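Okay, here's the structure, questions in a sec.
Removed from the display is one protein chain of the complex; every other protein chain stays in position.
Labels run A and B following the written order; every chain starts at residue 1.
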Amino acid sequence: MSIKTEEMVLNMGPQHPSTHGVLRLELTLDGEIITKVVPHIGYLHRCFEKHCEVMTYPQVIPYTDRMDYLAAMGNELGYVIGVEKLLGIQVPERVEYIRVIMAELQRIASHLVAIGTYGADIGAFTPFLYCFRDRERILNLFEITCGARLLYNYIWIGGLSHDLHPDFVRLTKEFIREFKPNLKELNNLLTFNKIFIDRTANVGILPLETAINFGITGPMLRASGLKWDLRKDDTYSVYDKFDFEIPVGSGKMGTVGDSWDRYYVRVLEMEESIKIIEQAIAQLPDGDVTSAIPKKIKPPVGHIYSRVENPRGELGYFIVSDGSTSPFRVKVRAPSFVNLQIMDELCRGHLVADVIAILGSVDIVLGEVDR
Amino acid sequence: MKEYFNNIFTALLTIFVGMKVTLRHLFTPSVTIQYPDVKILLPERERNRLYVNMDDCIGCDQCARACPVNCIEIETVKSLPGEDLGKTSNGKKKALWVTKFTIDFAKCCYCQLCVFPCPTECIYMTDVYEFSEYDRNNLIYNFATLTEEQRLEKIENFRKFSEEKEKQKSQAQKSE
Partner (left out) sequence: MIYDFLYNLTGSSVLAGFLIALLPLFAFILPFALFAVLLERKVAGHIQDRLGPMRVGYHGILQTIADIIKLVQKEDIIAKENDKLFFNIAPVLTFVGSYAAFAVIPFSSIFLGAKIDLGIFYIIAVTGLVVAGILMAGWASNNKYSLLGAMRSAAQIISYEIPTILVVLSIVMMTGTMSLFDLSENQTGYFWNWYILGGPSMSLQKFLLIPFMLIGFLIIYISTLAEVNRTPFDIPEAESELVSGYHTEYSGMKFAMFFLAEYANMFAVSAIVATMFFGGYQSPFGYLGNSLNMSWLIPLEQFFWFIFKGIFFVFVQMWLRWTLPRLRVDQLMAASWKYLIPIAFVNLLIIGFITLI
């Protein structure tokens, strides 16, 4: 005779210390095992796409910053590349190199937040502070260049708002020199810690077929085994001039595609970004960064889809222009929005504590999910 | 069986390695700055509260048009032909009375888009960041130097002047 059990509905509400923002997860539990997860989003919707229809092209850039506020340079870069292609202008080489340096520094900063908060969710409070201490130095670098630490308005259509500060190259080299041993220390403290591995290995295994079917991109896809990175496979800016590897999940501590792999791919990506920054600083040409900025930005009628590799995945902008000074439509393909769908698939059969581990490894930012 | 002992060994080893890292950090100096007593010097390109130097403002409205959130409100009145409003710092002669120039800092997103179009560089960002208020209306900063009655006087003057011009134009047309 089987016992009739009822399923309990538990609400990990919009206010929760671990849901990385205002996300509501409705969990249906059978004892401690999860049977269904329904994410409810929209708590941070700010009508970005509607705003774009009344702003002029340069005025949209502060708005794009605020979508994924932890990786703002990537957002600006995607939009600006699209508009520049529509206008048909070519930017000086120095501008391209500086954009790459900023994007890679931003990638390191964003991954530091992802790793730090993941550790804090699992229960290790100290790596969070170590990651943020390193992130402070990156934000200081951004601050001396453009004056802001989080929302930059730095990458403009046709160039940049300011040239690099005279101290920038020296301070970046100092930062890289001090960051490499910190990364090793982080690995000792968190990545190879047996308790951390027990919490994250074999939890939330994402098979490659499922990932491709859902349209997952970014470190999640690479952790499932596929070597797909827009910086190499659909090159934009000057990424083809640099020599770097694409880290792929290998199932070192568990199965390929589990949470530990996703986490480890992010750690390895930080090392690759350091390589790119070193090469870019060595090859930095001279030039004028504001010379190609047009006075009036009025692209011809047409549409374009431009995409960049953000720290969280592929960020795509579909820009439709009707010949006037403000875009007709800007549609954003946000990586966190697409990656969040996978929660139901991954969480089935796991415990409540694993939901937190899985959500942390998906690495969403609610500003991007809701726009 | 071997895995059992392996588990125990790696657990103890990684825990001790982690403890060594933390112990080393216990003796490194901290990075905290005791804020209200010690304040960091901000870099020169820092973007905090805006400041408008009204002596240089020619009332061209470029900054208000560049702002993405419409937080700058400018109202100008044309001056009469004989009036002398002075010169800006780079030698240009001003032609408009700026009767209203308010910036609402509750709306401002500190994006710096208003600084670049200004022809006389009279609007720029300072490094003041401690300007919070108890009442939201106190964040609407008024930069215009004309008082209310002066503003009404200028508007009145211009209205009379344009009426005169209209009268003269219609008289000239009638006499043709």
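Convention: a residue touches a chain if its C-beta (ideal position, glycine included) is under 8 Å from a C-beta of that chain, and two chains touch if they have at least 3 such contacts.
Fair warning: this is a prediction, and the values are worked out from it, not measured in the lab.
Visitor: Based on the whole complex, identify which of A:76, A:258, A:354 or A:368 touches the chain you can't see.
Guide: A:354
Visitor: Among A:129, A:150 or A:301, which residue is in contact with the omitted chain in the full complex?
Guide: A:129
Visitor: Can you say which of A:94, A:199 or A:312 touches the chain missing from this structure?
Guide: Selected residue, touching the omitted chain: A:199.
Visitor: For chain B, which residues lie in contact with the unshown chain of the complex?
Guide: On the chain B side, contact with the omitted chain comes from 4, 7-8, 15, 18-19, 21-23, 25-26, 28, 30-32, 34.
Visitor: Could you list which residues of chain A touch the chain missing from the display?
Guide: Residues of chain A in contact with the hidden chain: 8, 10, 16-18, 32, 119-126, 129-130, 133, 189-190, 193, 195-196, 198-199, 351-354, 356.
Just so it is clear, only the chains that are shown with their structure count from here on.
Visitor: Would you mind pulling out the distance in Å between where the CA atoms of chain A average out and where those of chain B do?
Guide: 30
Visitor: Would you pull the chain A residues touching chain B in the complex into a rising list?
Guide: Residue positions touching the partner: 55, 58-63, 126, 130, 133, 136, 143-148, 151, 153, 161-162, 165, 185, 188-190, 192-195.
Visitor: Could you please specify the touching residues of chain B with respect to chain A in the complex?
Guide: So the residues of chain B touching chain A come out as 7, 10-11, 14-15, 17-18, 21-22, 25, 31, 42-43, 45-47, 66-68, 109-113, 116, 125.
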